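Excluded from the complex is one protein chain; the other protein chains are retained at their positions.
Presenting chain A:
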Amino acid sequence: MAKKVLVLGEVRDGVLRNVSFEAIAAAKQIADGGEIVGALIGNNVSQLASSLVEYGADRVVVVEHPNLASYTSDGFSQAFMAINEEVKPEAIVFGHTSLGKDLSPKLASKLQSGLISDVTVIEGNGDDALFVRPIYSGKAFEKVKTKEGIVFVTIRPNNIAPLERNTSRTGDVVSISVDIQNLRTIIKEVVRKAATGVDLSEAKVVVAGGRGVKSAEGFEPLRELANLLGGAVGASRGACDADYCDYSLQIGQTGKVVTPDLYIAAGISGAIQHLAGMSNSKVIVAINKDPEANIFKVADYGIVGDLFEVVPLLIEEFKALKVNS
């Protein structure tokens, strides 16, 4: 049976996040011919509605309010519940992002629905859709479905390809007015720490360092390589524990789980906890002095050598490649 699916268009720094376009593709599969409605929440966001349509939404419902300028679970849940009431969807798709993770359980609680978090693959369509998600940080996977009620899922960035953008698509954009009030949280400040501005969980390329990086300064070449490739820097627990970098960069069973197209592990031995966080990356490159290092067991390509020699050479080669192509 065709389903009406509501997709949250997540806005960060004034632009729609890529995962929201991926969420529309996921919605298409769940909708099985049904309508896809985009939800846009914020202050001054309605101009983004057309991109949701170009990526596959049939129409968009917008809630704008000065109290929605920053995300709070109170403000956004009031706005989303109003949209939900208007649209009455049979399924909802969010990105499994910081915002998605924070907001979706509250909404699922209000909707008295199940919630399938962090979906990486959707098999089948419509009522038969099954959702694959990692458990034990990717050491295993489970395939689940909703027994009854609203199908509410969050999808992991970078795993479901967005539909091709079609700039000739058009759809209705409707604003509804909601008085957003009684916010119990005040956002005072956001301190930017992410080095390259590319979010680790959404990055197509991750350059990660371990204990072998030896110091905070040792991360510099990794950062340069990540910047060059438009990627993000990550780290093993060892590097974080040794204070070479911030815990927000940690990849592993405690820390972030990432699935970029390219993962470059430099000076990382490959403890089982780290592998859980990265071994589902599409292509893995390992650079390590120790030829016996565990990381080589999951690497597609390995170089046995000193990262401080290899990484600068890699930077040179990638620069040359960029010039030539």
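What we mean here is this: a residue touches a chain if its C-beta (ideal position, glycine included) is under 8 Å from a C-beta of that chain, and two chains touch if they have at least 3 such contacts; residues count from 1.
Everything that follows uses one rule, which is that contacts and distances are computed from a predicted model.
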Among "Peptide/nickel transport system permease protein", "Electron transfer flavoprotein subunit beta", "ABC transporter ATP-binding protein YtrB" or "PadR family transcriptional regulator", UniProt-listed name of the chain not shown: "Electron transfer flavoprotein subunit beta"
Residue among A:15, A:161, A:216 or A:313 that touches the chain left out of view: A:313
For chain A, residues in touch with the removed chain: 73-74, 97-99, 101-102, 104-106, 108-110, 112-118, 130, 133-149, 184-194, 199-201, 204-205, 229, 240, 246-250, 253-255, 261-262, 272-273, 276, 279-280, 282-285, 291, 296-305, 309-310, 313-314, 317-318, 321, 325
